[in-house]
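Here the complex is missing a single protein chain, while all its other protein chains stay put.
Up next, chain A:
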Amino acid sequence: MSEITPEIVAEHGLSADEWKLCLEIMGREPNLNELGIFSVMWSEHCSYKSSKKWLKTLPTEAPWVICGPGENAGIIDIGDNQAIIFKMESHNHPSYIEPYQGAATGIGGILRDVFTMGARPICNLNALRFGEPDHEKTRHLVSGVVEGIGGYGNCVGVPTVAGECEFHKSYNGNNLVNAMAVGLADADNIFYSAAAGVGNPVVYFGSKTGRDGIHGATMASAEFTEDSEEKRPTVQVGDPFTEKLLIEATLELMKTGSIVAIQDMGAAGLTSSSFEMASKGGVGVELELDQVPMREEGMTPYELMLSESQERMLVILKPGMEDVAKAVMDKWDLEFAVIGKLTDTGNMVLKWNGEVVGDLPIDPLALASPEYDRPWVKTERPAEVKAADVESNVGRIDALKTLISHPNMASKRWIWEQYDHMVMGDTVGRPGGDSALVRVHGTNKGVAVTSDCTPRYCYQDPFEGGKQIVAETYRNITAVGAVPMAVTDNLNFGNPERPEIMGQIVGCIEGIGEACRTLNYPIVSGNVSLYNETNGTGILPTPTLGAVGLIQNIDDAASVAFKKEGQAIVVLGETTGWLGASRYLEVLCGREEGAPPPVDLDQELKTGNFVREQILAGVETCHDISDGGLAVALAEMAMAGNIGCSVDIPANVDQAYAWLFGEDQGRYIVTIDADKAGEFVIKAGEAGVVANIIGQTGGSDVVLGGESVSVAELKDLHESWMPTYMAAGE
């Protein structure tokens, strides 16, 4: 074994303090195998060392939460002995270096987190962020990432039903690929990762181990520099066909009653899975590394412990159940090997052909991973932008046309038509709505899912921005008629060692926490991706949230499309014309500035409850108002239903553009039969919700205060940006 030099320590990403702690824990100098294990276990990616202090402040509990953060995914109870298991996770760094495989393996990894706990995956979502459309790499990255997600998700046969895609120059050197998987399990048949039972066999199944992805977790914990291209070999390669077999084999194995604990091998592969299982169970492990199924000749213990080869699982079996488990794997043509046993030593002993090649104390290493209280500075809330101070030379119809065909607002059909969003036969609400709606197989219940983030708000005011994301998911779930139940967070930021970035992290987490507490909407799982910087330039703060809601009867669900002519259009919530940090200000005035709209959480709750009640009572059309304000929301409803609308601008409004395009929060649009609209407005008032009738549906044009554009023209503009943009690169 080579001597450990300071250079080798530095190559493993350990700071001087961490190396000192490592020596203390070991009581001697570690060998290279052991150092490699410290390196990945203490990487930002695996240890959350910069964010842990703040993550602990998030609310994680509610009566319907079966399992919160700390396991592979979060679990909520949806009644009838059914549970939803879900999580969102980033695959940002690998997707930038190798977009197809980086994105594909992101899907594979998040699916494993969900089926590892006993769920059959029922849908996928993804939130994508790329650099400016004109940047030389963007088109290539979009194309590769979308193809990678589709290539993997389509093959495993899990529908990809929702997501988002945004472009901004801050992502030029660091695109974001955040993938969420949602699964359905029997609430009384959930599997956890805590190892137990001294002497029980440690079993490996799935694909063989190769040399791919070694130090992927360490790579994902550093900034990109000019030589990041050289990190291509650390990107893993996915095999969705094997993943499909792995899903079926794992779920079949779970029916045999042979499993004590199970965990997939994700970031930091065998190291992370074995340490986490042992640490949670308070046991020791002895691994015979030469028994690991290997894809290549001449692999070393170091490589076997650090490989991030995909589609692999680690399971602790009940004694004597090896043959039962092996029969399942044989049926599905998957590798199966007993690679060790549990011990009572509290140590991880690694053997290679009988010889001890590593011996590490498990708990000190897993639990004593560093936790930093990094210095931070608060982002001061910027000045408000007064509507009267916004110069607008563009007419309202031209503004609307510009917004709905802008890269960030145009239809993303080009993306989601490359994803099989219908396989499994339960996609009731397809992509393009506020939330996708997936039927719980064999029932009339529906699971509503959405992912959201408004990075430009978070950049201007992390606290209000954090609140707004939670509220936005809450509204998207509510707008289909479902009850928002729980959230998964995928926190993407720049380098936490810079106090202003750390300030963004703290502010966003505090805002998210406050909103989740008020809305009784816990965070049950999540992932943190830091160091999204290139040569010192960070991304906009992007704490993406994925959310899940439940509707008892999908036949009650509402959708965004106008359905009838002559209905009254009612706006719920107050419209003040807030233009700070709005799309209008950014796109039409070229100004990315101003305090973002505040979110009144108590009002959010009142309005949300009212909307849901009304949907269950028969309201069929509902859309929340977000980017681009009222005018864009109306256009989206008209385009979805192929029915026009006409709205009047209230006489007391000074700046029509602010009323049309302002992004005041907490608002929804619903349509009500004209003869019942007055009564509806009274009911809203009684519920403490501001309601205004602003116009009616009908015709083939969208008419805004007397100026009009045809729905057909809007649709053409809205649908053509992305195909045209992508075709220009072919």
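By definition in this document, a contact is a pair of C-beta atoms (placed from the backbone, for glycine too) under 8 Å apart; a residue touches a chain by one contact, two chains touch by 3 or more; residues count from 1.
The rule we apply is simple: contacts and distances are computed from a predicted model.
Visitor: From the list "Iron ABC transporter permease", "N-acetyl-alpha-D-glucosaminyl L-malate deacetylase 2", "Putative tricarboxylic transport membrane protein" or "Phosphoribosylformylglycinamidine synthase subunit PurQ", give the UniProt name belonging to the chain omitted from this structure.
Guide: Hidden chain, UniProt protein name: "Phosphoribosylformylglycinamidine synthase subunit PurQ".
Visitor: For the chain left off this view, which of A:136, A:323 or A:555 is in contact with it?
Guide: Answering carefully, the residue with contact to the hidden chain is A:555.
Visitor: Which candidate, A:419, A:521 or A:562, sits in contact with the chain we can't see?
Guide: Checking the options A:419, A:521 or A:562, the one contacting the hidden chain is A:419.
Visitor: Identify the residue among A:333, A:355, A:391 or A:686 that touches the chain left out of the display.
Guide: Considering all chains, including the one not shown, the answer is A:333.
Visitor: One chain is left out of this view; which of A:155, A:181, A:677 or A:691 touches it in the full complex?
Guide: Answer from the full complex: A:155 touches the omitted chain.
Visitor: What is the set of chain A residues that contact the non-displayed chain in the whole complex?
Guide: So the residues of chain A touching the missing chain come out as 147, 150-151, 154-157, 239-242, 244-245, 332-333, 416-428, 430, 439, 554-555.
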